[in-house]
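Note that one protein chain of the assembly has been removed; the remaining protein chains are unaltered in position.
Letters A and B mark the chains as written, and numbering starts fresh at 1 in each.
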Amino acid sequence: MARRLTTCTFCGVGCGLYLETTANRIVGVCPSLSHPANQGRICVRGWHVHEVASSPDRLKAPLLKKGGRFEEVSWDEALGFVAARLEAIRARHGADALAFLNSPRCSNEEAYLLQKLARAVAGTNNVDHGSGVYSNNSINVLLDMIGVPATTNSLGELQRSEVILVDGVDLGTQLPTIGGRVIRAKLAGARLIIVDARRHRVAEHADLFLQLRPGTRVLLYGAMAKVIVDRGLVNLGFVRAWCNNYQAFLDQVMGFDLLRAADICGVSAELIEQAAVAYAQARSAAILYSTGIEARGASSVRAMINLALLTGQIGKEGAGIYALTEHNNLQGVCDMGMMPDRLPGYKPVADPAARAAVGGVWKAQLPSSPGATARQIWEDRHGGRIRGVWLCRYDPVTTASFCDVPAALQQMDLVVVQHLFLTATAQYAHVVLPVVAFGEEEVTFTSTERRIQIASQVIEPPPGPLPAWRQLVRTAQVLGADWDYTSTAAVMDEIGQVVSFYSGASYDNLARDYGRQWPCTKDKPLGTRFLFQEGIPGRPFKFMPVPWPAISRYAPEDFPMAMIFGHALYYWHQNVLVQHSETLKRELRVVLLDYPEGFVEINDADARALGIRDGDRIRLRGQGGQALTTARVTGEVRSGTIFVPFFVREVEKQLLGAAAPEQGNLGKPVFVQLEKA
Amino acid sequence: MNAQFQDNIYLPRLAVLDRVTDDIPEVKTFYWHFEDEAEQKRFGRFRPGQFAQVSVFGVGEFPASLPPSPTEAATFFTIRRVGSCTAALHQLRPGDRFGVRGPYGNGFPMEAYHGKNLVFVAGGIGLIPLRSCIVYALAHRQQYGRLQIFYGAKTPGELMYLPDLRRWEQTAGVECFLTVDRATDGWTGHVGVVGSLFKKPGVHVPVDNTVAFVCGPPVMFRFVIRDLLAMGFAEEAIVSTLERYMKCGVGKCGHCCIGVAYVCVDGPVFTYRQIKQLGEDI
Partner (left out) sequence: MRARIVARPNVLKIVDLLRQQGHEVVAPFCDRGRDTYFDVVTNENRDRVQIHLANPFYPPKRFVFPQIERLLTVQRHDGHLAIQPITRAPKRALFGIRSCDVAGIWHLDRFYLGGKYRDEYYANRRRNLFLVNVVCTDPDRDIGEECFCVCADTGPAAREHFDLQLTDLGDEFMAVAGSAAGEALFSDPIFAPATAAHVEQRRALLEAVRKRFKTTTSWFSATVRYVSQGQILEATWEQVGRRCLECGGCTFICPACTCFTVSDRPAGPGQIERVRIWDSCALAGFTRMAGGFNPRRAVHDRRNRRFFRKLAHYFIQRELSMACVGCGRCVAVCHGDIGMPSVVEMIRRATAPHPASAPAQP
């Protein structure tokens, strides 16, 4: 009987929990009461992490496709094949014919070594993570405006925020521990503002619920900025001391009309005003939004950060911007440079000094032109250029819903898949390399509050699979690189040399407390609770002007319903881990069982008006086509809105045809007519 | 036989599938017997209204009503394919082995009903548990007064146990009335919901000293109860069998608990009066 503290493998909260083991089996899980992120609470996924971890369904040995069928082979044979193919493709088509993609659930060590393999050994910047299309917008905007691509404050501070504004994320289902904090903060007296088309569980507690029409956030936040300016609530001291570009921003804001904005957003002017005043006047106000999974345009992120700068709600306790990452290591994977245009630590690949610095540690010359994104690769193999792809824990056939991934994979000369199970993507692989499971290796994840934490090894893996990071090291060695990492701790030591804000994050230091929040440097080994807590250096903040969008009326007359395609809600239902727990399957996939032909969600009042009952067949008629599907009637969806879960692909295709990838995200609804079929 | 097996309430006993018949779409009847003769004999003393836990090893376990009467020689289940376990059962072939635990539940107190008229009202696959009571009553015909059967299905093709139904229609001393919601070619019988049979000319439902057995889908149940109460039946004189998701069948796992009752142990047979007093809506 033994137990060890570890970090949960599911979402970006990074809850601390204990895994109980007996005779090399994980037999139980219990939350940590002292862990600063969750303090004794976890969600239904965490409560079943012990069931997931013990699934017998996993891959035991490397698989090599021979004559169209998979055959179990030795590691030497598998990695030898991979190395030979990689070299052949590079020799014939150039380094940029190769791409290295991973999942935001990969560990820091795996991610770091994967992009190092790509850049230092293969010679390409074609690296990206699976949710890149969604979250890179946020990173670029944050870097631009506040200089740090991450949540500025800590989760624990939410209990001390006077005002909390939550934009477009259903915390109760996506990040429940944070949802709980927000609910408890509200119960303790905080004012809760929810900006969301959906009335979710946490929204039930809102003091101010701005249930806006999809696609109108820029208008709403611009209007709020206007109110703040008009009412003289701008924190001029803050703006003058630390912000740039205020005038350009102000010029645009003055073009916003509160009443017109209210009309188009579908939210009363009064409510917008109250929200603006509450946010501006609060001693400490926090904005929470989600960066990954859900696609969102850069303008709406800019508009939110503008508000924080306008009112000085950055750099103090209980305030800040929470750029929430929904996967356990989306933050870490980005910190490690799994982006085509940024190195580990976010310096641009186009910057020669940055390349020289990293290349100095790696003893390699780094490629200078930014690489292809995951989206570009799946759309058309980046114009047909990509011929070989390495996928670490990434299952794009299932999750990259916007493209025909199988078609892209089938045209490649090399598809390497590292995973625990034989996923849908693995079916198209030339080589499948089995990794070890959660709890079978010691690695680190970086949570949404910048907390770099160790996920402990609690049991020995079965014979056969190897840790993903070791597979990368061996591959590099076969390719001739003199990589020599004896442990993940050694990998982290090197990460500390390359990523300045990880420089103090040795495993020893991380093990001393509950991880460390970066920046964690040699000078600041205890890490940083909230950014700018020691003061704001120079003038690092920048307003971004966001003009009034070109939108005269919300919806065309004959297509009055706004249809949005949601990627976050129901995301975890497709997750391969969830499919290996009886209970999680029952809980998260039950909606798929109740509606076996798929479904779209419509508002209950709208349904009543059209004589549609839950489970009825309905027709959606748009300008580009029409689709037949099943109605799921719920009070959560805003009247006049239709929510399409991302896995209901036929609806997307039938309505949008070729335009599918562009439209249909939260920023740009597609307008349709709804009727009973 | 291993003494442990007597004590361990979660251990299934091995059963062998003898033959399978197709009934209505998605419904099959599975004839089986226990590998162990003594077990077969013990099990054979089950009461009408009881159920058993059926294991398809590797897939799972689910509760199955017992449609045979203890007065019959054969043991069988009638199972609709509706989830992964029942789908797995539907794949089995004669000679295959599976597991059975039981019989469980309280069953209908057929002895307590001696001397009374019995009125059976069933809809769709609700006839499955009531078949046991009907056959039992027929085997003890002298113990009971009038016997009436009211049964309906959506279409003629969905009437369960058609050979039994035809036989009951012909049996003297049994009044058997059938209906369908929707007629198809060849159906010359009554058309309408089960409750409409009560008002059919020539039908007189006894109320005094009568027990009404009701089993069917929730909507049918609601309307039939309403009709029976309007006729003057007391709440204790109406009896039904409730269905709930079950895992253990022995009152421990908690899934089937409604209000104060564990359906697998305190039920599945309840009077309407008891249903109203459960403390939770069914």
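One rule holds for everything that comes next: a residue touches a chain if its C-beta (ideal position, glycine included) is under 8 Å from a C-beta of that chain, and two chains touch if they have at least 3 such contacts.
The structure displayed is predicted, hence computed values, not measured ones.
Would you mind spotting which of A:270, A:508 or A:594 touches the chain that isn't drawn?
Answer from the full complex: A:594 touches the omitted chain.
Taking the entire complex into account, which one of B:25, B:58, B:163 or B:202 touches the absent chain?
Of the listed residues, the one touching the omitted chain is B:58.
Which parts of chain A face the unshown chain closely enough to count as touching?
1-3, 5, 18, 20, 27-34, 39-44, 46-47, 50-51, 54-57, 172, 176-177, 179-181, 183-184, 187, 201, 204-205, 514, 582-583, 586-587, 590, 593-594
Given the full complex, what residues of chain B touch the hidden partner chain?
Residues of chain B in touch with the missing chain: 4, 7-12, 14, 57-62, 82-86, 97, 99, 218, 243-245, 247-248, 250-255, 257-260, 265, 279-282.
Everything below uses one rule, namely that only the chains that are shown with their structure count from here on.
If you average the CA atoms of chain A and of chain B, how many Å lie between those two points?
Taking the mean C-alpha position of each chain, the two centres sit 52 Å apart.
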